[in-house]
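Sharing a structure below in structure tokens format, with a few things to ask.
All protein chains but one are shown at their positions in the complex.
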Amino acid sequence: MGGNMTISRSMVALLLISIAMVVSPAVNSLPTGVNYDQISAGGCNCHAAAPNAAVMVTLDGLPEEYNMSEIYQVTISFTGGPSAEGNANLGGFNLWASGGEITPLDATVQSNGPSEVTHTEAGNDYTSWSIEWIAPSHGRDVDFVVHVNSVNGDGNAGPEDQWNKLTLKVAGSLGPGLEEADPYKVLATLIIISGILLAITVLYGFYRTNPDVFDWEHLAPWLTEWLTSTDHKKIGTLYFVQGLFFLGIGGILAMMIRIQLAVPGNDFISQDQYNSFFTLHGTTMIFLAAMPLINGFANWMVPLQIGAPDLAMPRLNALSFWLQPFAALLIFTGVFTGEGADTGWTGYAPYIVTEGAHTGVTMWVAGQIMLVASSTLTGINFLTTMAVMRAEGMGWMQMPLFTWSILVANLMLFLSIPAFGVGLIQVYLDRTISTAFYDISAGGDPLLWSHLFWYFGHPEVYVVIVPAFGVISEVLATSARRSIFGYRSMVYAMAGIGVVAFIVYGHHMFTSGMSPSLRFVTMLTTMLVAVPTGIKIFNWLKTMHGGSLVYRTHTLWALGFLVTFTLGGISGMFFPSIAMDTHLHETYFVVAHFHYVLVGGTVFGFFSAIYYWYPKMTGRMLDERLGTLHFLTAFVTYNGIFWPMHRLGVVGMARRHHTYFITTDDFTNLPEWAADWNLFISVSAFLFFFSNFIMVANMLISLVRGEKAPADPWGGWSFEWMTSSPPPTPSFDWDNPPVLKDANEHIAHEPGRLGQWFNRLMVPEDHEEVSH
Amino acid sequence: MSLITPLYDSLWNEYLVWSLLVALFTFGWLYHHSFFYRSEDGENPNVDDLEVGVFPAHYDDLKLELAWTIVPFMLIVYLTYISWAPLDNVWSSPNDGYFGNECDYDSTEYQTYGSNLYFDDDDGLKGAYHANCYHTIEITAKQWVWSFDCGTLEVELCESGFTEADGRAVPHLSLQAGNAYLAYMTSEDVTHAPWFVSLGVKEDVLPGQTTTVWILAEDVEDFLLLCTEYCGDDHAYMMAGVTIHA
Partner (left out) sequence: MSGDYDHDHHAPQPWGPHDWGHGAPHNSFSPLFMSMGIAIFLFGMAEAWSYGTYNPGNIPMILVGLLVVGFSIFIWWRQDLSFDGHYEPIATGVPFRGIQIRKVGVWVFLMSEMMVFTSLFSTYMRYRLGIENCGTVFERGMFDPVTNPTGWQEGVTVTCFEPASHLIASSWWHIAPGAINTFALIISSFTIVQALRYAKMPDLDDEVRRKKVYRYLGTTWFLAILFLTLKMVEWFIGFYVPEISAIGLHEHDIISLVDEGYTINADHYQHHSYVDEATGAHMVADIQVSASLFYVTTGTHGAHVAGGIIGLSYMTYKAWLGGYTPKNAVSIEYFGLYWHFVDLIWVLVFPFFYLY
């Protein structure tokens, strides 16, 4: 695992440098020394922007190949540049070595760390400096980097000064140190390790199912069944496991981010690591956690709810699922090699196609292409299923609301994701065979990517929230023992959200340099989103009216959802107001908002779904006390994480920054209390992270010794509560297929005017082929 | 002392009031119903006679549903209306807009009044910034350094250089309070966005294109300018010091 060694080494080095920064009193003031960290941040930008070849740097006294632990006298000197006899100052330097110890010999040089030195204020008056290097004992090659400033002596660091750098390698008797990891090897290693881990888990799962027949003859068909199954319930379970697994991975990434941000100026992880972690946190949570969780429930419940035997195209359904784990492998490949994708989940052009972006970006794009394929197939399958396989008696307006939400979500996803796919293919080709879609010098347009991305990206965020609406509609109505208030307006509101989703995406580009008239139009449309969501919230509230509300865990989560989602909706209203958005865009206010709707909305909604449908899926009841504990801890800590972020964003904390700056003497940035709140957020984040393991434990415990679940534990009305828990295969008795009755006789069964028109249009001439 | 700028604050405060009202209404309703309609057994009252396999009886009320379609819609229209007015100010035209034309430094008018930026509380719904004329500066971004070009402006009006913030050498821009500036911005490599934190404005800087942003230096203050469009490794360090002096 060479990658990890390198990472931990660089972390130790960074830690040492930061200790040195704290210890060394004068590192912050420029005339008295240059800090290597500062140089690496942007060239030697303290003195002019770019290196100048006029400055000649030499490093004398180093051997070709060093002897371990021997002491060498080294001289750093330079000629050229504006430095001249008689100037007040002549120049400065910084020397950094990847190994060994460097010690100053006189007062012109000071130590910046064990293997870094720079000039002192007195050393400003020289053009050469001497130091002592104690060679390391490990015998590996050592790199030296020396930066030299040649100054004109006017006392100001400015562009008139010139600088240059020199890098040198001193061979060790044992040759080079750890090589850069080969992506193939690392990938292979990881596949093997994950494979072994998975195998152990699966074996244990198999053992638990039936401890008596733990042998290959029974294991092989069991495994084959899971790998090849096209049964919607099995695939639903696979999705569900994948979703929870990646929810954990995304959570770990979030914890890394929170450790880094716990205190200002932290260097727990380096900036490039931080950048790939937040990129992968976003990608993982949206595409590999939220969407598979939704698909897990959709796979399980949609066919049951509409009384269908399976999805329309079961084999394609299996393909939709299997594309996901392999896509995940590709997406994470970059991280394993230490070059994780670092573009943000939005992957803005032209950064995404520049060579400055990590090499892992190509793999990330490749993985995303596979996810696009997966989502497209899922869309085909679900849309077809819901359009054609509803049970006798179930018209469009008798579909359960969860099914409706999946229909709306898939329609949105299905019509928007091709744009993303095309954009990704363009980027993939740009990065591999060097096409020029986003090559700015050849006339490429960075905004084109933004349009293609957000045309998909905005519907996408509704794709993950709308199914949660469906869940809450089911859960609240069942918990209050009422039919949902305003079923029809619920459906229209959802459809309205689906339509509006396509015309509001410009609000992500309010500060993008896009034409102001376009921004203004999307400001108007974005405001509209509040209307259908408002209808839904008020309908949910009214549903409870006159009902018989019982507090079960899923009810708690649904009520919690109402609180957090409403808050997220309200904070969302601040963005379309462009005069405010120019301040709020890309700050923690945005982070707070979208976590309020994505965690407080989607995740809470699906936690509710887990407690609601778990008995149906496994035939075991979950423990209510553990569930309540999970809700209380998670709800409180969740708000502890994201509520303070609103304020932090307004006072000036920008998102996607690996560090933040508390007000210094010179410049105001964040007030001092911002650091305290960040620490508070980090602590809350850890508590939230761990509180969710209560739910995982609850599920595992109930699998083994949970109470047996009845067919309809909560009193729901839709078809899934008709079959036993867990449902048999086939789910219903097909000699006696389910028929939906309607308590509203006057409108039952008859297709509407539109339906009749479609019927005339669609029914084939040869009726005898049709069987009912 | 305003939170960000008077323009931002007037909107922010009004939005906050409406948010509180909506939240109070919703949460009050939620709180009341979740306790008032509790039931021990979940069966009584059984208003809608739910039954498995039967689509439940409709429970709706067209008047109510219309009410909470129309009332929020009216609120939305109102919020849009008040957000609309400041847009002219945010995107004011460089020719005879809120900030006049580019300053003619030789004219007596300029020599008498200067740029004269001020905030007029009574202009329109939310007030507006006005100026006699504005100065032009250029901002160029590249990974991960800002560079400011004051052109031919006097040092008093605009000065660029380097300074130190949080232990780093960073570019520095010094502007004079009471002046309006129009920045023409472009990027040499990837997309960046300068965020003038205390002025509440940001705008993307795109390679191969020129974007503009109004810098309305009203109060005397020092603040950090941050990059707010992700641009690679040292994105967080891509900052600059901004000083608005008297």
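Chains: A and B, in written order; residue numbering restarts at 1 for each.
Keep this in mind: contacts are C-beta pairs under 8 Å (C-beta built on N, C-alpha and C of every residue); 3 or more make two chains touch, one makes a residue touch a chain.
Computed from a predicted model, the values in this text were never measured in an experiment.
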Contact list for the unshown chain, restricted to visible chains: A
Among A:M56, A:I134 or A:M313, residue touching the chain not depicted: A:M313
Residue in contact with the excluded chain [from A:D143, A:E392, A:D676 or A:E707]: A:E392
Identified contact with the non-displayed chain, of A:T103, A:T384 or A:T628: A:T384
Touch criterion as defined above, residue of A:S137, A:T167, A:T228 or A:S724 at the omitted chain: A:T228
Hidden partner chain, residues of chain A it touches: 183-184, 187, 224-225, 227-231, 306, 309-310, 312-316, 318-319, 321-323, 325-327, 329-330, 333, 355, 359, 362-363, 366-367, 369-370, 373, 376, 379-381, 383-384, 386-392, 394-396, 414-419, 421-423, 425-426, 428-429, 431-437, 439, 441-445, 448, 451-452, 729-730, 734-735, 737, 751, 755, 758-759, 761-764, 767, 769-772
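In the analysis below, only the chains that are shown with their structure count from here on.
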Rounded Å distance, chain A centre to chain B centre (Cα mean): 26
Complex interface listing, chain B residues touching chain A: 3-4, 7-8, 11-12, 15, 19, 22-23, 26-27, 29-30, 33-34, 37-61, 64-65, 68-69, 72-73, 76, 79-80, 83, 86-87, 89-91, 126, 143-145, 147, 161-169, 189-191, 193, 195, 197-198, 200-209, 211, 221-224, 226-239, 241-242
Residues on chain A engaged by chain B in the complex (per definition of touch): 21, 27-30, 35, 38, 41-42, 45-46, 49, 156-158, 265, 271-272, 275, 342-344, 346, 348-351, 354, 356-357, 394, 398, 440-441, 443-447, 477-489, 511-513, 516, 520, 523-524, 527-528, 530-531, 534-535, 537-539, 541-551, 559, 562-563, 566-567, 570-571, 573-574, 576-580, 582-583, 585-587, 650, 652, 654-661, 664, 666-669, 712, 715-719, 721-722, 738-744, 748
